[in-house]
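Every protein chain except one is present and positioned as in the full complex.
For chain A:
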Amino acid sequence: MIEVRNLTKRYGDTTAVDGLSFTVQPGLVTGFLGPNGAGKSTTMRMIVGLDRPTEGEALVGGRRYQDLSRPLRHVGVLLDPAAVHHGRKALDHLRWLAASNGIGEQRAVELLEQVGLGGVRHKRIRTLSLGMKQRLGVAAALLGDPQVLMFDEPVNGLDPEGVRWIRDLMRGLAREGRTVFVSSHLMSEMALTADHVVIVARGQLVKETPMEALTRNGSLEDAYLELTSGRGL
């Protein structure tokens, strides 16, 4: 479970996240929606301790992420698939991540096979396509077999087969009782994937609701645009 309590982030006079509170429950895929600049990525970065909140806190399984001694065993994170050393081989990327959290190397080999990158494990990351880098990022997130998973725009760069693959993966992870928190701009994709949605605009919570309740009278896109109209940047 992810708990966000009164989370606020200010950069000088600019407030990126403004008193945000919500809970991401296990066993569901929770979509995190909002216009560009709504504070989605900043919120995710604060959840994993990359950015310090000005106020409030974010807890994963009741603890701050930075207090977890082997965090990848608790939380799998894909925030930016380009945030890798592009001169390193795909398998070596997973090997160092595994080593940092006391995870065996065999798990890295198995995961590369699982995400369809077994054939390119000895290729340098710079030679991989954007979709392959996304899959590598997903493999890194799954490395510690975590109960909580967080994906920021995971279908970017994926072909239709890849989009379906990641949708099925996230649905499967939620069915196993894991907490899956995913941000996306693709409403059609979110409508197919998410059970629950958290909508933000200008750093504030606009709506936290089951998907079913939001789409009862129309499409997710219509509901989203109605809720966020005039609240974007």
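Throughout what follows, a residue touches a chain if its C-beta (ideal position, glycine included) is under 8 Å from a C-beta of that chain, and two chains touch if they have at least 3 such contacts; residues count from 1.
Heads up, the rule we're going with is that contacts and distances are computed from a predicted model.
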For this session: Name the absent chain as its UniProt record does, using one of the following: "3-isopropylmalate dehydratase large subunit", "NADH-quinone oxidoreductase subunit L", "SAM-dependent methyltransferase" or "ABC-2 family transporter protein".
Result: "ABC-2 family transporter protein"
Exercise. Among A:21, A:100 or A:188, which residue is in contact with the omitted chain in the full complex?
Worked result: A:100
Problem set entry | Interface with the undisplayed chain - residues on chain A | 45, 48-52, 65-66, 68-72, 77, 79-80, 83-85, 87-89, 92, 95-97, 99-102, 140
